[in-house]
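One chain of protein is taken out of this complex; the other chains stay put.
What follows is chain A.
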Amino acid sequence: MGAVVGLHLAPRSFLPMKAQEELVLVAGKGIVGDRYEKGEGFYSDRPEEGRQVTLFEVETLEALERDHRIRMTMGDHRRNITTRDVPLNHLVGRRFRIGGALLEATRLATPCRHIEQITGLEVFTPLLNRSGLHARILIGGTVRMGDVVEILT
């Protein structure tokens, strides 16, 4: 069963993401202390109701290294929750539990040049169609490292 292998946040645009042991998700809002919950993210001038939390597959990082010799850490991809063994691209429109929170996947994330600016790595094209997942928070709660992802509907 898939699980959480990385949790990250940053309080403002451009800042390095820092690893956390847990994230506190607030229903209908975002992650306590994260830039998008505070309205201080690079894209906060284009708020999107379905983009309260972002997820990313650790397998994509492994594929980037295997196929493109691009080394990125879980902090570099700038999504909040990194998972293993969860087919994120299949979850659009579905609900899933993760720790104490209930999420609904809204759409696939798209890569952006912003991440190339920050990392100095040419990752835009290799990340097309595997750049993570956006979700809204239906029920808030705490998500911890190792929490299992339970797909509901």
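Just so we're on the same page, contacts are C-beta pairs under 8 Å (C-beta built on N, C-alpha and C of every residue); 3 or more make two chains touch, one makes a residue touch a chain; residues count from 1.
Everything that follows uses one rule, which is that contacts and distances are computed from a predicted model.
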| item | value |
| --- | --- |
| Name under which UniProt lists the unshown chain, selected from "Iron-sulfur protein", "Type-4 uracil-DNA glycosylase", "Pyruvate dehydrogenase E1 component beta subunit" or "Electron transport complex protein RnfE" | "Iron-sulfur protein" |
| Residue of A:P11, A:G28 or A:G93 in touch with the missing chain, whole complex considered | A:P11 |
| Option from A:V92, A:C112, A:L138 or A:I151 whose C-beta touches the chain left out | A:C112 |
| Sites on chain A contacted by the missing partner chain, in the whole complex | 10-16, 18, 40-46, 110-114, 117-118, 124, 128 |
